[in-house]
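The next block holds one structure in the form of structure tokens; read it before the comments.
Note that one protein chain is taken out, while the other chains of the complex remain in position.
Right, chain A next:
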Amino acid sequence: MAMSFEWPWQYRFPPFFTLQPNMDTRQKQLAAWCSLVLSFCRLHKQSSMTVMEAQESPLFNNVKLQRKLPVESIQIVLEELRKKGNLEWLDKNKSSFLIMWRRPEEWGKLIYQWVSRSGQNNSVFTLYELTCGEDTEDEEFHGLDEATLLRALQALQQEHKAEIITVSDGRGVKFF
């Protein structure tokens, strides 16, 4: 557990853990939750979670304050994240999810920018090279989890800027 994580002021505000009935207030509350979830997951390098884990995680359960966000409200927060493009359900039962602190399109853009910058259009990379290779050590997407990377590349594929291909020991991508 990273010690340097700074909780936002809302985390110590008891009403934060009650879904607000006033819609304007709720909008602000949900926005704060979304932002908290993403920064928490980013810092803890957590790319996926189950709902059960989430309930008990300090993210939604402030033991010191003695407040937990009830599971129905957690579902609402997750749905907000999904609508914004930061979350994807991994199963039909909605019991586990992929959490991306940057949306796949944003990652795709960053990767493509690096590819262009380094003049490597029309090159082929393995997924491993992209996220773990020496060349990308200074890039933000270095160390990105595979699930998120795939979605980023799929986004680029949609834009005809890349194509996911099969290589000798797995998958790779060709950039255009």
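Going forward, contacts are C-beta pairs under 8 Å (C-beta built on N, C-alpha and C of every residue); 3 or more make two chains touch, one makes a residue touch a chain; residues count from 1.
Note that in this section contacts and distances are computed from a predicted model.
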item	value
The complex's invisible chain, by UniProt name, from "Transcription initiation factor TFIID subunit 6", "Transport inhibitor response 1-like protein", "Vacuolar protein-sorting-associated protein 36" or "AP-2 complex subunit alpha"	"Vacuolar protein-sorting-associated protein 36"
Hidden partner chain, touching residue among A:T18, A:T50, A:S116 or A:Q158	A:T18
In chain A, positions touching the absent partner	9-10, 13-15, 17-18, 20-22, 24-25, 28-29, 32, 66-67
